[in-house]
Every structure is written in structure tokens, then in C-alpha cells.
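In this view, the complex is presented without one of its protein chains, the others remaining in place.
After this line comes chain A, so read on.
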């Protein structure tokens, strides 16, 4: 038995409460008032025979399941905000230890349960995906039958349908029912109802499109989620960070090693502490406040001619001053100013001192470029200084041997070998010393000569965010459609008024999906201008329990 046939001849799908065409109740229900939810149509999920596909479908079609998914998402999402996510813990910290050190046992549990990386965990993403599936299926299951029911509804309804509307009234003994109905029709038309007549019966309807509001809203949400999903597709989204030292160039990630950015100069301007206007505020913060900062940058592109490597030219594409909220953009990429580091070492100037020769320090001065040191320095007076070893970021490695952590000169150490003119550099060894910031050690016995640092040159480093986002237009469109649906469903409401003439007795019934008072006002207006009495609200003065069971305002 797939279909239920109503006495009016309409075939209704299995699970229908009220005949789609005439509205006759097909199932016995408790209470005086019919459940008008989804027009009493069968939701698609209510099939009598279930294949596995149907079972999955019905699971996601359930509003109960949908609500549970939302509740779970809310709970887990809020859990993720208890402690900072992994990407926001101080750089260089080991997350396995950090959470326990900072937050104790709770932190340890937090880490072990994977909440430190919650928003990209597989189960959180699965929850979001289920929400999307639930939205699609639940909406499809409801909007299709609702649309069909509202489209196929007839003007003449079954008496049982009218009697079981929340607003219902009977008027007998009206002298000229036809002219009264014509008057009522005029009034309703004036109130901008859409009036249909059939066999002397009236169906006045207004604001049906408000019924589609929730579904339009869902479509917006689904588009929004699709936009979010696209971020995981290759080439759609990039959010990376790059540090560029003044005078250096770095590759822009995501461009396949094709584009580079050179930092020509980094500028920073602080608020003037002497200025009357800011003095008070600056004293309150206690530290200097940045007014503006800027990177004068040049975008470079690897030339397509020739082979990659030592023969490749980098072509200058454009110069740009990157400021906060004023990014350098090219080919969908944007480079934003977000951070800076001041005063990183770039060059040392040394001199050589000898107790017995005071003029020596004037004669010998040399610079060591920390990004490309020379091997050998020779001087006119016969002195010769070699760099034996250079460690840009000095560290003792696992074997207790001097080494470097990376190629950034954050903690440079240099081992010099000094040959005075009387020492043969090919046969004898010179005076060896280890030099760094606040470090000056003789490595082979007492040295007659001392290397002194005269000057330090520093550069600034700019921190930029590399951003590419092709999903933003999709997400915006989703958001706009979401709002349209919300407004459509909230600021309009669907009202229907039935007036039927049954051999001189007028049956009046009304239904609204919300704002019943407006519907009652419309009935009042009819009764004020005609002899038709205003119908009653059947839920008033009724047993509370019953009216709640069948609350027709529920959507």
C-alpha cells in the first residue's frame, strides 16, 4: 500500500495526515485542532519499506538528529576555547609538555584528548560534515512535499479540515450569504490577499513565500559550508607567514618557488612620548606604542628563460610599501604587514689590539658580514687573520661539538686565527680565539693579541602574512542568502482564510504559521464591515494539555 486515497479522489503518499488536496484528516488525531505542520503532508522520510539507503536518509532527515548535531558542535566548539589551540601557544614550545606545565592535569587531558587541535580534528570535521548532510536531507525532505501541498491545495476544503483549524466559526441565518461573501472578498483584496473562488467558496492567501524562508536560509548555510570545505581543496586557500630581513629576499610560499619578496627597508614610527596629546595614554601602557610600520618591498619573479639555479635571473615585478591593512597583492595573493623584529645582527667591525703596539688598533680594522663572511683578511703591515669556523647561531650539539642551529645570525660565534707578521701561516699555527657577543676566549694558550669588537650593524626583520582565499566570495554569497532567508521567514508570515458556503451556512476558518493576532484582526475587519461574525480561536479556554500537544504554531 503505497498511496492513501482520499474520498475527494486525491492520491496521497503514505504517512499523510491531511489530504493534500481537500484537507480531510486521514488519520485520527487527538485534540480539536489539526496539526498543520508541513501542511500535514508526509515527510519523505516516512516510507514503509526501508533499504539501507533509506535508513541513512531517514537518520539525517530527522530534526532531532539535526538538533543533537548542533548541540554537540556547540559543546565541543566551546571546549576548544578553554585553553589556547596548538597554533597559538608560544612558538618553540613543545605541546606535549606545554599544556601540562601551564594548566596541570586538565591541560594534560586536554592535550591527550586532542582538544589542542580541535577544529581540524577528524571527529570535529565529521560533525560539521554531518551538519551539512543533515541540512541538505532534512530540507529536501520537507520543502518538496510542502511545495507540492501548497501548490495543489484546493479552494474547497473538506469540512473536517475547516472544523479542525485553530480559528473556526460557523455563521447561520445570514440573509444574503453570497453578497456578504462578495463584500468579504473585496475587503480581503484590499488587504492584499490573493483571493481564489471556486463554487462560491473563497480561499484568501497572503505571504506564502515566507514559508520558503527557512529553506532559503538553509541553502545559504549549505553554500557557506561548501565555501568552508573548499578551503581544503588544493590552490583555494593559503595562510602562511614569512620573515624577511632587510636587504634579503625570501620565497613566497604557495607560488611554487616562482615569486620572491625582497625587503628593501623596514620603517617603524612610534607615538611621540613628548606629545601632550599622547603622554598620558602612553604612560598608562608603560611601553612604546607603534604608530605605523611599513615594509618597502620589491616583488621578484623567477625568469622563465634559462634553467633554475645559479644562472637564473630574478626579475623585479613591482615595488610596494606594505603597511597594515595595505597589502601587496598579485595573482590572488596578498602580503599583509603583521609583525616585525628589530635589531638583528648583520655585521661586526673588529680591531686587533696588542699591549706592546698601541698603533696596531688604528691600522687593523675589518668587517665581517654575518651573512657572507670572508675567509681571510690580510693587512699591509703583514698581519693575517683567518676565520677558521663560523657559526651563525651557535649551539653545542648532541656530541658537545660547536655547531649552528640554522643559518640566521642570531647568536654568531667566529673562531679567528691571527698570524702576526713574524709567524709563517703555512707552517705554524697562529693565535686562535672564539669571538661572539660578550664572548672572547683564547683557545690555544695565552694570546698576545686581542680581537675587539668595535661596532655592530643591525637590520630589522619584517613579518608578513601570505594570504590567498578564493573561497571568500562563496562564503559571502552563502552569508547573504542566509540573511535573505532569515528575513523572508521572519518579517512575513503566511496567512490563509477560508470562507465556504454550505447551503446558507457560512464556514469560516483561518490559519497562520505565526502572528495569529494579525489573522484575527483581518477576520475582525470582515465582521466589522459585513454581517459575517468573527470566528473563534479554538485553543482559547481549552484544556491546556491538549492545546500544547497540538500546538499548530510549531513549524
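Quick note on the criterion: contacts are C-beta pairs under 8 Å (C-beta built on N, C-alpha and C of every residue); 3 or more make two chains touch, one makes a residue touch a chain; residues count from 1.
Please note the rule applied: contacts and distances are computed from a predicted model.
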item	value
Protein name (UniProt record) of the chain left out of view, among "Alkyl hydroperoxide reductase", "Acyl-CoA dehydrogenase", "ABC transporter permease" or "Aldehyde ferredoxin oxidoreductase"	"Alkyl hydroperoxide reductase"
Among A:62, A:156, A:249 or A:296, the residue in touch with the chain that has been omitted	A:249
Residue in contact with the excluded chain [from A:89, A:242 or A:387]	A:387
Residue of A:229, A:267, A:442 or A:525 touching the missing chain in the full complex	A:229
Listed residues A:125, A:290 or A:454, member touching the removed chain	A:125
Interface with the undisplayed chain - residues on chain A	2, 44, 47, 49, 51, 53-54, 56-57, 120, 122, 125, 129, 132-133, 136-137, 140, 226, 229, 232-234, 249, 251, 256-257, 260, 302, 306-312, 314, 371-375, 387-390, 392-393, 397-398, 403-407
